[in-house]
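One structure, pasted below without further comment.
A single protein chain has been removed from this complex, and every other one stays in its place.
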Amino acid sequence: MALSTATKAATDALSVNRAPTTVGPQEVHKWMQSFNWDFKNNRTKYPTKYHMANDTKEQFKIIAKEYARMESVKDERQFGTLLDGMTRLNAGNRVHPRWGETMKVASNFLEVGEYNAIAAAAMLWDSASSAEQKNGYLAQVLDEIRHTHQCGFVNYYFAKHYHDPAGHNDARRSRAIGPLWKGMKRVFADGFISGDAVECSINLQLVGEACFTNPLIVAITEWAAANGDEVTPTVFLSIETDELRHMANGYQTVVSIANDPAAQKYMNSDLNNAFWTQQKYFTPVLGMLFEYGSKFKVEPWVKTWNRWVYEDWGGIWIGRLGKYGVQSPASLRDAKQDAYWAHHDLALLAYAMWPTGFFRLSLPDAEDMAWFEANYPGWYDHYGKIYEEWKALGCEDPASGFIPLQWMIDKGHDIYIDRVSQVPFCPSLAKCSGSLRVHELNGQKHSFSDEWGERMWLTEPERYECQSVFEQYAGRELSDVIVEGHGVRADGKTLIAQPHVRGDKLWTVDDLKRANCKFADPLDKF
Amino acid sequence: MALVEEKKRGLTDPGIAARILAEIPAEPLDTQRRMNYFVKPRWKRLSEYEILTCYTQPTPDWISGGLDWGDWTQKFHGGRPSWGNEFTELRTTDWHRHRDPARRWHMPYVKAKAEEWGYTTRFLEAYSAAGTIRTMEAYWRDELLNKYYGATLFNEYGLFNAHSSVVRDCLSDTVRSTATFAALDKVDVAQMVQLERVFIAKLVPSFAESTEAAKEVWLQDPIYRPARELVEELWQGIQDWNEILWGAHGVYDPLFGQFVRQEFFQAVAQQHGDSLTPFFTNQAQLAFQTTKAAISDLYFHCLADDPEFADVNRKYLRAWTSKWLEKTVAALAGFMAIYKKIDTIPGVTDKVSVTNAVRRVVNDWVEDYAKKIDFPVDAEALVATITKDLK
Amino acid sequence: MTTNANEYNAGIMQKNGKDFADEFFAEENQVCKESNTVVLVLMKSDEIDAVVEEMLLKNGKAENPTMVVEDRSGYWWIKANGKIEIDVEEAAEMLGKRYSIYDFLVNVSSTIGRAYTLGEKFTITSELMGLDRKLTNV
Partner (left out) sequence: MANYKVHDNPIRDEWVAKLGKVTSVKAATQFIQDFRKAHTTPLRTEHTLDLDYLWIESKIEEKLAVLRGDAFVDEDLLNLCTTGEAAGMVVKHWAQKMEKATDKYSAEKILIQFRQLYKPPVMPVNYFFTADTQMGSRLMELRNTNYYATSLPDLRKERGVKVLHLGVSKAAH
């Protein structure tokens, strides 16, 4: 090939344009859609009843390198703030102890959600047929790795700086002991990755991310700041800067099936099930963490829920999609009942079983009680009196040998685990929606706490087979379970969990053993 | 009353800060300040990468290395678990053993790529301002680069997509990040191929930036047909996540990918006045080497040397190697026809030189992959099969 | 008392105790209702504070008077009818430094509505993009 010809062509071109030039990310991205090609078997590897269209878009037009740059800028700011500014201010320790304990749970459990979302987004990357959407999902996969590491970093940072590192330092091991863990896995882990890919997308993105991450990752930062914690806002608000792309991915998944007539057969039941699945755990747990896990209150949880879940998500996402056949979830009425009461129910059970935690819990004091009663009229007569009785019986004092779980058993307030949501439920004390149902199928007993979960199980029993904590621990003595599950501090005897957030009077394994509290499975009574 | 007004922050509001400080004990309540202290470190001390990554995977004890107990709380229709031992043929005593030698977690990974992007942008500005495009031969540019190098974007994009089910199905956290970073690198390489084409189109208005002609070559030209069929099979034909990762990074990319990027486009571009393409193939090579180190750790250090399952794992790795090597050799043999598209350059593209190039790639692969799993291979016979139609 | 329906504590949120509960559980509030608003959460930072102060609270509010901006400790909470648009080229000029749409996204913490980028412009709209109207490229 004659070099002179080539030189001439390029020289001619240069006479048109010889300014320094480069290529912007969107100039590459606009060709992404053409990266796909059709071939036999080019279909998802995962089961689905939907057909996704192949022309959906990625709303933020990201390419790999610009993604990396943007995320790197986020990281510089976030880690720069933490490692320089916050450390100099000793900010990791100047946190109210109640909140410092809350973050043991909140950050680790969010980490599990983020970790499973890696796999969930990967399944959707596999399922989507549009190249732009695949690209968008890949960015989400990366984001979820980022968030996993960021959540880990919060516990890592607090383990180094907060005055009680226990729990922050080993949550990934000791979290599996307690009754909050399996429910978290249902909503945050398995619910995102096990099932129809579109059903999972609705769980993860349309409900989990577009709805519940707003209270969980955004609103929580205001509670954190109020209670002295500037670490969490620095990290969580940065996590949330990726979520808008995920919401867009989830929305495009809905767009991709909106014109499929078959989708109408399934979408609203999948949406209702996803909404119920997510709210069944998020609603009580977030409310409990905010209101019972803080000293300085921002606003009643039910108001936060009303704003972010009902008015904004319900109106701006679900309400707007009404003309495309999306219906208001039928379970909304029960969810609202839960938004008002379920976190109070759960807080009571969590405190009753405090030794199984990897964090410290505390009783509401007089100031808290007045706040609860003002915002949830009727709270004191139902819950406040029980806390007062427990306190009088010495529940905080290791010398007392009193564990509230024993009180629950003795008084006949049996705690059941809902087979589907894995959320604990005490029918004789609960003010949340639902009621106890116990069924036997093929020789095995199952308990449920609401009609939505019961229907899920009756329809698809092989999907919900997880053993409950009571089935697993029945017959065993409490301290024995805690020791096996590594719920003990570095001194080998003091418990990680405590029923107060004081610096003294810490319970040990021996204190617990003296209480001689034994697990029982209430289903054995039937 | 402890209701905080807007903007009141516990760290800075004197009243709240005083109440918080009063609640903080003088001495810490525990001495263990290292998160994940129970994790066995790979190196001297537990690294930040291990602290942030290890055991984020919440598997129960019936998946090797898992810390949790019991069943998954929700499963697929019919009972497929969230993660299960049926997801792969390989076995291990601990899925959490793998470590990426580069110790990449998200932050260092994106930082490295961001730096590469910044440097890419500055390089392109300098290249365009200097008018370096004038040295690039037009035929090379419009035919080879535009269409045949352009077609490699589909190869890389297909490999990228082969990772989707791997990232969904693999059984541990450290493997999951290794696989994801490998995937993002692949789509990045694909996007950089297109970026180079868009860039040239800005400098040379007659140059077509559309992906159409390149796609035509990828879909129709016999040069890429066996490669394309292989990529399609890796992408959608199989689901064992280890077979996909091994097929892609243990067999296909170290042979076909390496040859096409390094021995053909990188080497031959320079002979045609093209100093632009090597800039991008070098980025792809960097990604390749980092991935290679991580993949080697997973398959050789962990699985092929597992204390209990080494034999069965090696047997599978060899069976998969046979399967994917046959297809890869066909892909390379098909690619040899590309030399017919250019004039012979003595010492670079004559038969002896090309055979030597093939030999380099094959020998590297034998040394770095095949020998590690006792895969019997006659390197010269492979070279001969690949180059049999070379003139 | 608030006057703008988009304020953080507008409507039912001003009520407390039993009054709140009565409205929260009222029969007409047991289904989702269509809303034409959008919500934008911007993480506080040097650049974002300037964008909020110099752009959103000035021209932005003049163009869309339904917009409210509220301080929630770590972030600005913004709500408006219809849509909110931010021209990042204008922000870059105001800031006097390189500041691209993706730099802006560094501190966009949440959106409720359909958000997207086109060139250097960020938009969040109550429109159903891809259903009501197609999304375009640069």
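In order of appearance the chains are A, B and C, and numbering begins at 1 in each one.
In the analysis below, a contact is a pair of C-beta atoms (placed from the backbone, for glycine too) under 8 Å apart; a residue touches a chain by one contact, two chains touch by 3 or more.
Bear in mind the structure is a predicted one, so any value in this text is a computation, not a measurement.
Only one residue in the set A:Val73, A:Leu393, A:Ala474 or A:Ala490 touches the chain that does not appear here, and it is A:Ala474. Touch with the chain that is not drawn comes from one residue among B:Arg80, B:Arg134, B:Lys147 or B:Arg228, which is B:Arg80.
Set against the missing chain, the residues A:Glu367, A:Asp381, A:Glu440 or A:Asp491 yield one that touches it, A:Glu440. Interface note: of B:Arg318, B:Lys341 or B:Arg359, the residue touching the hidden chain in the full complex is B:Arg318. One chain is missing from the display, and on chain B it is touched by residues 60-64, 69-71, 76-80, 85-89, 91, 237-240, 243, 309, 311-312, 315-316, 318-319, 322-323. Considering the complete assembly, chain A touches the hidden chain via residues 45-49, 196, 265-266, 269-270, 330, 333, 337, 340-341, 427, 430-431, 433-445, 451, 454-455, 458-462, 465, 467, 471-476, 484-485, 521, 524, 526.
We take it that only the chains that are shown with their structure count from here on.
The distance from the centre of chain A to the centre of chain B, each centre being the mean of the chain's C-alpha atoms, comes to 30 Å.
Shared contact sites, meaning residues of chain B that touch two or more other chains, fall at 9. Each of residues 27, 66, 69, 73, 225-226 in chain A touches at least two other chains. Chain C meets chain A in the complex at residues 8, 12-13, 16-18, 20-21, 24-25, 29-39, 41, 43, 45, 72-75, 102-103, 105-117, 119, 126, 128-131, 135, 137-138. Of all residues in chain A, those touching chain C in their complex are 24-27, 29-30, 56-57, 59-62, 66, 69-70, 73-74, 77, 210, 213-214, 217-218, 221-222, 224-226, 233, 237-238, 240-241, 243-244, 247-248, 251-252, 255, 258, 300, 302-303, 306-307, 310-322, 324, 328-329, 332-333, 336-337, 340, 374-375, 377. Taken in their complex, chain B has these residues touching chain A: 1-4, 8-11, 16-17, 19-21, 23-38, 51-58, 67-82, 105-107, 109-114, 116-118, 120-121, 124-126, 128-129, 131, 133-141, 153-154, 157, 160-161, 163-169, 173, 176-177, 180, 183-185, 187-188, 190-192, 194-195, 198-199, 202-206, 209-212, 215, 218-219, 232, 235-237, 239, 272-273, 343.
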